[in-house]
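All protein chains but one are shown in place.
And then chain A:
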Amino acid sequence: MYRTALRNVLAHKGRLLMTALAVMLGTAFVAGTMVFSDTFGKAMSNSYSKSFSDVSVQVTDPAAGSEARAREKSERGPAALTDATVQQIAALPGTAAARGVVGGFTGVADKKGNLIGEAWNARGANFAPGPDGKDSRYPMAEGRGPRAAKEIALDRGTADKAGYKVGDTVRVASNGPAVDATLTGIFGTDDPQVVSGGTLTLFDRATAQQLLLTPGQYSSIVVTAKPGTGETALADAVRPAVPADGDRFRIETGQELKDEQAKMVANGTSSMKTMLLVFAFISLFVGIFIIANTFTMLIAQRTKELALLRAVGASRKQVTRSVLVEALVIGAVSSVAGLVAGIGIGAGMQALIGAIGTGMPSGPLVVAPLTIVVALLVGVLVTVLSALLPAVRAARIAPVAAMSSGDQPSTQKSLVIRNAIGSVLAGGGLALVAYGASTGNDSGRTPVGLGAALALIGVFVLLPLLSRPVIALVGPVLGKLFGTPGKLARQNAVRNPRRTAATAAALTIGLTLVSAMTVLGASVGGAVDRAVTSAMKADFNVAMANGMALSPQVPAEIAKTSGVAASSALTAVYWELGDRTRSITGIDAKSADQLLSLTYTSGSGAGLGKGEILVDSDLARSKALVPGSTLAVTYPDDTRGSYKVSGVFEKNEMLSPVVLDNAEIAKHDQDPYITDVLVKGAGGESASLKQSLKDATGANPAIEVKTKQDVRDQFSQIITFALNMMYGLLAMSVIIAILGVVNTLAMSVFERKREIGMLRAIGLDRTGIKRMVRLESVVISVFGALVGVLLGCFVAWAVNGTMKSSIAGLTTVVPYDKMALFLALAGLVGLVAAFWPARRASRLDILDSIKTD
């Protein structure tokens, strides 16, 4: 029997090609993902392990500088890491050296004034020379380190990117106006941030402190232990020297930092790996349909042969096993090919990333044993499991079938049971989804998730039933446009509903995901867009490109700019309000009316200037607040007070649930976190005002001056980027679906050889035959895509229902143009998939085909 199985594989090489390709692509995706993420993770951890080589203990102040988050900043006490702290630690018996580090965002402009590199990856630090004038951490390759204000040193990569030489004037900026400084030196470093393409600017200590922190303050202290002193012991010794402010200052040993770093890298790569693997498994799942379909078709074609085996004495078990062995052989061969291809993909990705120069660390290719095991196992299992049902069906062929002279298995098992199961699943799923969506909040997520899964499975089970009416809809059009070939194509497409369904399902899966993402993207994008821009009456929004805090100089400078009718900083503080810490947005009460357009559900904003608060509708509902009620507050300095509610406004994304006058905030926090500056122009929005605002920010390349449209564009860009990535990852499953269409068509052409021969004999020309096959392909593809698009819209609608509470004003937006595009593309996919089968069909020899055997 095994020999028969092997012979069968060899005899049907051509017909199994697409199946093998589908398995191969799926496993290649899995293996490629694993190889790439292992390689990437290894390179990252290698690179980062260097960064803490001379660190025994590090003391960090997370609230220092522009990189601190708003919450850390508002919760900080007055304590800081100062020269005194550094000296105290340096004087400890176990300390070999203690180094005060100043760090913070520092952007460097190229010669055209644009930011070099990414804003999140641009940093500044202090050059800390020893007595010899050198800093071992940053060895100067050219020139010397910065010694005074208006002197800087740059890392080699950044200097090369912009073409800066020692002696050039370079514009640098943190979160305030930019500074023109002289480049005194260029250094090399193995700092992983720089190695990975970041920018590092060195200042002398005083300048760094002034620019990035406050004079005399450090963001961290790096302590090196004397030989013989353990890291933990040193950390214990350092602790008393660090100012006490709750647990604000973090004291960590080098080992802890390394472990933490390794964990971060591992988490980062593993979440990337998980995401990629999800898409790889979607591809494999799509492959299942194709494999099952292929074996079903092969067995149908071999009915006589298998019946003969049964007639001469093979048992049912043996027939099943022979089919499974066939699947095993294909699975094994394809998985090995897939594994090899996957390793190739991993290497290719690495080379690609290296070539693009994103500055990702590089390292040797890692092919873990796990990768090999998983890829092979997954490939073989998927193939064999997919062939299981067809194999069992093969065993049910009666021996007497060997004697019958039927051309094709015309008897089709009734779909009644299948339809009943499908209807129950789909109906139950839809009901669950509808229920979940109606909850309007997080609690609906479980029913929606479960219901969507059930509905999807139900619809897949029902696809054969759906194929007839749906395809019948396009029937008249096909007949009108393409005559007889069109009519025949339509009928061929619904001829074997199971086969059509299995072929279309592969596309349906991909299209469901693609359109769900698209609708979600459009809906969320639209809601965020409306929420942000509807509340913004101002003409301009000024903010840091990397989302960090602005220097207080920025709002001050903008207020002085001519052409500005009104402006205000938007600040963010976290105070204890009522029962817990809440985020508060600060705005200048006097200009609030000109900058914000809030919809009040009750009360008004009139009290804002009198030290009263505004709350959003959600908070008002949950805390039963109405205009006139009061809310207790605990300030950062632990004094207490209370605020009266002036008005309740409709929730929007730009503001926190609580809004307060900046003047009121300043009473308790002299240096609050500034997120944005809103500007209303005297003459509305104008290009000249935009330029004036840019000038007011001191031409800082990292500060963006955005109009409402710019804000919208930025949001849509983020969503477009995310969508494009999803499309890219789903492309693989669509490719596999295309293989499925090719496969089904090729098999159908083979099975309908006689009919094609007859059609040719009675006068259908080659073009007509080609058109017939192509149209069948297009019909099946568009059918699969249509069901997918509808399902996708439905799923997106359901998910939106569960997010209503978290995103204000979320409504389902269906981008009809994109949906139409997807359907058109599916039609194109059908055309492409039919290319080879149609060609083959049109070249069939007439006499050969109609020959009765």
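One rule holds in what follows: a residue touches a chain if its C-beta (ideal position, glycine included) is under 8 Å from a C-beta of that chain, and two chains touch if they have at least 3 such contacts; residues count from 1.
In the analysis below, contacts and distances are computed from a predicted model.
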According to its UniProt record, the missing chain among "ABC transporter ATP-binding protein", "Formate dehydrogenase accessory protein FdhE", "ATP synthase subunit c" or "Phosphate transport system permease protein PstA" is "ABC transporter ATP-binding protein"
Per the whole complex, from A:R250, A:R495 or A:K804 the residue touching the absent chain is A:R495
Answer key for A:Q87, A:T214 or A:T484 versus the chain not shown reads A:T484
From A:V278, A:A632 or A:A761, the answer for touching the chain not displayed is A:A761
Omitted-chain footprint on chain A covers residues 407-408, 410, 483-484, 487-488, 491-492, 495, 754-755, 757-766, 768, 846-847, 850, 852
